[in-house]
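A single protein chain has been omitted from the complex, and every remaining protein chain is retained in its original position.
Note that the chains are named A and B in the order they appear, and that numbering of residues resets to 1 at the start of each chain.
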Amino acid sequence: MSNEYRLSSGGQINRSEIISFKFNGKILYGYKGDTLASALLANGIHLIGRSFKYHRPRGIFTSGVEEPNALVQIIKDEAKTDPNLRATQIEIYEGLSATSQNCWPSVKFDLGSINNLFSPIIPAGFYYKTFMWPASLWKNVYEYFIRKAAGLGKSPTKKDPDMYDHNYYHCEVLIVGAGPAGLVAAKTAANAGKRVLLVDERPNFGGNLNFANENYNKINELAPLEWIKKTCLELKNYKNIKILNRTSVAAYHNYNYLIMMQNLTDHLPDKDKKGKIRQRLWKVRAKKVILATGSIERPMIFDCNDRPGIMLSSAVRKYANSYGVKCGNNISIFTNNDDAYETAITLHNKGIKVKSIIDIREKSNGSLPKKCDELGIKIHWKSAVIYTEGYKKINKIHVINLSKDNSSVVGNKLKIDCDLLCVSGGYTPAVHLYTQSGGKLDYNEDKHYFFPKKNTLNQMSIGSCNGTFGLKNIITESHEKTKEFLDIKKTEQFSILEPRSGNFENIWLIPSNKISGKTKSFVDYQNDSTANDIKLALREGFKSIEHVKRYTTTGMATDQGKIANMHALGIISEVTNTKLGELGTTTFRPPYSPITFGALVGRNVGKFFDIVRKTPMHNWHEKYNAKFEDVGQWKRAWYYPSGKESMYDAVQRESKAARSNAGILDASTLGKIDIQGSDASEFLNRVYTNAWNKLAIGKCRYGLMLNDDGMVYDDGVTTRLGENHYIMTTTTGGAATVMGKLEDFLQTEWPELNVYLTSVTDHFATISVCGPHSKKILEKVTQNIDYSDTNFPHMSFKNGLVDKINCRVMRISFTGELSYEINVQANYGQSVWEKCIVAGKEYGITPYGTEAMHLLRAEKGFIIVGQETDGTVTPVDLQMDWIVSKKKYDFIGKRSLYRSDTIREDRKQYVGLITKDPKEILEEGAQIVAEVKNKPPMDMIGHVTSSYYSPNLNKSIALAIVKNGKKLKGKKLYIPMPNKTIEVTVSDTIFLDKEGKRLNA
Amino acid sequence: MFIINCPYCGERDHAEFSYGGEAHLVRPKQPTELSDDQWAEYLFMRKNIKGIQYERWNHSHGCRRWFNLSRDTSNDKIHSVYKIGEKPSE
Partner (left out) sequence: MKNKYSIFSLIKNSFSYHENWQRAWRDPEPKSQYDIIIIGGGGHGLATAYYLAKEHNLKNIAVIEKGWIGGGNTGRNTTIIRSNYLWDASAGLYDHALKIWENLSQELNYNIMFSQRGVMNLAHNLHDVRELKRRTHANRLNGIDCEWLNVEQVKKFCPIINCSPEIRYPVMGSTLQRRAGTARHDAVAWGYARGADAMGVDIIQNCEVKGIKRKGDSIEGIDTTKGFIKTKKIGVVAAGHSSVIANMAGLRLPLESKPLQALVSEPIKPIIDTVVMSNAVHAYVSQSDKGELVIGAGTDSYISYTQKGTHEIVEGTLKAIIELYPIFSRLRMLRQWGGVVDICPDASPLITKTSIKGLYFNCGWGTGGFKATPGSGHLFAHTIAKDEPHALNAAFDINRFVSGDLVDEHGAAAVAH
């Protein structure tokens, strides 16, 4: 393997395990423990992708989650491909294949880079100012090209075969981040017996301490790596701690509810991924939360600061120390603080040439710059990099002195050759999760960062995310604050060695020797927004940070401004002469780093998308070839095609059989509420529109329930089982909401009523047998019931037996036929159903589904709530005045029936429709007019709610809601369809057996 | 994402509960004697407060009891929980 940029030793990689992977089709090698970024750098590859707008070459810039540039597409096949992954986070594995994004034909030669030439005329927000003329070109030309340019990586095109799941977790304390602060806090808490959950998004713990220089940093006499190793081992021995790596906290919600995503297999070779959960979403409720999320190094903003080969100083140090990779051979460093000097010393000690350090400060009294000086590294004090050269890789920097107040440059520029420029602009506390939780920030005017204003009762920030820098401060603070936060007495002593640190000086935008319009100083690398874009936005009056962000798209790339935001704010503050503390920040929104939809959804897709409710007779329906209809979560038998019978034919056959012989329907899905108590009758009086106190025991009554706005809400038959005992039926869809509404009224408005409600929908199977032979069938199936009309008239009920099983039989009808409903305990449902089928065989019993049921009831003009009604229909509109009690003092919805609009005579009312051509079947939902015009608009006076071809009447029938319909009986109306107009006559809603003779047939 | 302290069951995740709107809106005992305006006021008009709101919740996936609580709608902080018929503690 070539790996010409791999150091001969060092790093936390496993040099005995060589891994091959592909990048842009080329086979490369790395070691176990490498990230894709470190492996590419080891192979000397910096150029990874192209920026969004100008398609400028972009290289690896960071070593972690904050990476804005090095985005790749992982490709396995059409189903398993992942766009926009950060090369800095991908752990390489055997078989990994990655490609560059947003470039064509290749990352090295990208035609899109022509945009870079146009960049002078396409500043921030240019699209708002153009593409408007001529308007006709917008849709097919301008918009076409804008949309074509959209996006970075590509979506998979086949279904994701991977599995994801969810886990719920409760703990006393959740510690986010396992850098030095998090490790100390975890040990302090675990040692005191607290139930701790410690998570870190990286595979290894220790954070930035992992690549700290061991000559300058020691904890309790131990080198950083040794201390991390020892601490992690100690932690693992506590039974009361759970530790998760590769787990990123995405969101910090109210009441300490946190969402985390754990990556379980992405780092494994393909063969080891099989059968395993890919990612797991954790939903954590923590009594207390400790945020130890660290800080993110800032870049420097200067002309052409975006070239491949310009990297964060800490990242270069990490690649060298943790991966044994040198990012260049001839290195310059540009800094405003001492931390970059640690990088210089580390590289120098590893034999990598550090040619020069350009420091904007006059001097530093820290120990590291002094050491660099001693090592002979040239330091250019009070200087800045103002330009870089090299298209696909940096090869030169231009360096110049800064004026006393840092506002301009002085003297002559110096050109320095280099193949790598490390930049270090100081550190920004990672306060994302803190602000997500609602925490407010303060601004430190000396150190130029935002930090948490105060720790609340249930959470605190420690370490550099709290604005605490320096190893000693971090360790001490973490220990002491954790003790206080968790009320722990035990103290541990730490002895810390750290370098003496010099001051920090900040320039948000490095001045240039050019006029600013000619510079391209990138603030948001991925979205190509520059300092000039920000200035343009401000010039045009976009004053608020949010405006600037939206106008320039700064901070809106896939890193969500982790790199860009601070400098954008700094530049705004400078240009507008506003203190940063007063300017505030933009809102950090979840997730902290992107999480897959798959993990968010977990197992709740496909067959687990929603529960399926099946009736006790479901298996029988399936066996007899039923087609099912979804009604809410229920599967209801829709129709039973025999052989290759069409739906239409099946429904016609079923409907005919139900009236001529016998039909059997599974009505188990209807809601059933058991009502008991001494005030049960009064309760029904208040919830239904009709009167209930005179209903005799053993009798059934139809009821209509309104909302308090007067509109029909539900209907069903209620049976009085005893003096203080009723069973109410509701519509299938309304069962749960009716139950909820009744409970609500009972508990909150009428607590004086002695009534108890129990939902028994699932406890009973309901079998409806109708038709002229139904009585004979019931007589065969049940015992102990006298079916004579005198003993068991319509709208009454009897207790009986089916063999040894108790049953309730109601003589009620939704078809207009003689009809009985048998209710038995649900688990006997199928056997009783089968008994009915056997008993009915000689009478031609025919199972019918919901479609035939709808047809049959339409022949009788019975409404279906939700089909004839839509929340705007009153009982009066339904011509059901008879069911609205005038005598009752009140019932739910009564008052609303007497408002100026609801008492109008000409409201939309329930009518029947007969088509001129009896073969013509109207479309449900079709609109009705009184007068047909040549073209729209036409005055619509109503719509068709139900429509069928009636096999029993041999003509089509329809139900409708029509304005002033009561008075239009016999009148002709029209239904203008797209291709024809259909003439209809308004009729009564009852098409069959107006006298109701069939009920007693 | 609240945690609600059900007065009958104790602390439970908000997913177990359903919201029932502004509390202490007593349904008029004699609706027929109200004017259309007064009825509309009861039926539809709401304070919709930004700040401390007294509101109804139902432990619909638990004991199914209704109760009241006071919550600051500007930050979702729950201040007190009390049973139907009781007065809030603040």
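By our rule, contacts are C-beta pairs under 8 Å (C-beta built on N, C-alpha and C of every residue); 3 or more make two chains touch, one makes a residue touch a chain.
This structure is a prediction, so every number in the text was calculated from the model and none was measured.
**Q** For a quick check of understanding: of A:Thr35, A:Thr335 or A:Asn532, which residue touches the chain that isn't displayed?
**A** A:Asn532
**Q** Among A:Tyr127, A:Tyr624 or A:Tyr648, exactly one should touch the missing chain; which is it?
**A** A:Tyr127
**Q** Among A:Lys447, A:Lys472 or A:His547, single out the residue that touches the unshown chain.
**A** In the full complex, the listed residue that touches the missing chain is A:His547.
**Q** Can you list where chain B touches the absent chain?
**A** Interface with the chain not displayed, on the chain B side: 1, 14-15, 18-19, 21, 36-37, 39-41, 43-50, 53, 55, 73-76.
**Q** Mind pulling the chain A residues that touch the left-out chain?
**A** Those residues of chain A that touch the unshown chain are 52, 79-84, 120-123, 126-133, 135, 138-139, 143, 146-148, 150-160, 162, 164, 251, 253-254, 257, 259, 283, 515-518, 532, 536, 539-544, 546-547, 550-551, 553, 558, 560, 587, 589-591, 594-598, 600-602, 604-607, 609-610, 612, 629-631, 709-710, 866-867, 870-872, 896, 899-902, 923-927, 929, 935-938, 940, 943, 976-978.
What we mean here is this: only the chains that are shown with their structure count from here on.
**Q** Please report how many Å separate the Cα centroid of chain A from that of chain B, as a whole number.
**A** 28
**Q** Which positions of chain A touch chain B when the two form their complex?
**A** Where chain A meets chain B, its residues are 253-255, 257, 285, 438, 708-709, 740, 743-744, 747-749, 751, 889-890, 894-896, 898-900.
**Q** Along chain B, where are the residues that touch chain A in the complex?
**A** Touch list, chain B to chain A: 1-3, 13, 18, 20, 26-27, 30-32, 34, 36, 39, 43, 56, 58, 60, 64-66, 75-76, 84-85.
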